[in-house]
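I have a structure here, written as structure tokens, and I will follow up with some questions on it.
What you see is the complex with one protein chain gone and the rest in place.
Take a look at chain A:
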Amino acid sequence: MSMSYAVKNLVQGSQELIAFRIGDQEFCVNIMSVREIRGWTPATPMPHAPAYVMGIVNLRGAVLPIVDLSARLGMGEAEPTPRYVIIVAHMRERVVGLLVEAVSDILTITDENIQPVPEVSSDLERQCARGILAIDKRMICLIDLDWLFPEKESEAA
């Protein structure tokens, strides 16, 4: 299957996105940066961490930090239930887990489908969003993963 995706990408310049839900909004990230999707397990909280870092979990022996995407997007801290999922994604050289309510869709789009982010007052939305998609009358926001952990913070280590 992945083969046919790759071929499609080559032929049509299209890309595949994973869409997920937080509250009543939909977001998506490029499927190429997603490594796996797993169920929610309680995370070990970290001292002195920003509120949106829920803690760390064990991903087959590696320590995986979990980002509460809802809190990161300023939509309030999530109260995860066992139905929540963690999207394990590559972010530069790191691997992080994104806590979301549910994965809703896999989309195949071309670059033309991506609309620029409209002028909004909030910095947060402008920074996190790389574009907006209109699919079946739904609005889906394409998230820029690099933005999740600001570079400055990662350098502090």
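As a convention for this text, contacts are C-beta pairs under 8 Å (C-beta built on N, C-alpha and C of every residue); 3 or more make two chains touch, one makes a residue touch a chain; residues count from 1.
Keep this in mind: contacts and distances are computed from a predicted model.
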item	value
Missing subunit (named according to UniProt) among the choices "Putative K(+)-stimulated pyrophosphate-energized sodium pump", "Allophanate hydrolase", "Chemotaxis protein CheA" or "ABC transporter substrate-binding protein"	"Chemotaxis protein CheA"
Contact with the hidden chain (one of A:Ile31, A:Met75 or A:Val95)	A:Val95
Sole residue of A:Asn58, A:Thr110 or A:Gln127 that reaches the chain not shown, by the stated touch rule	A:Asn58
Residue of A:Met46, A:Ile106 or A:Met139 touching the missing chain in the full complex	A:Met46
Footprint left on chain A by the chain that the document does not show	42-49, 53, 55-58, 60-65, 94-96, 149, 153-157
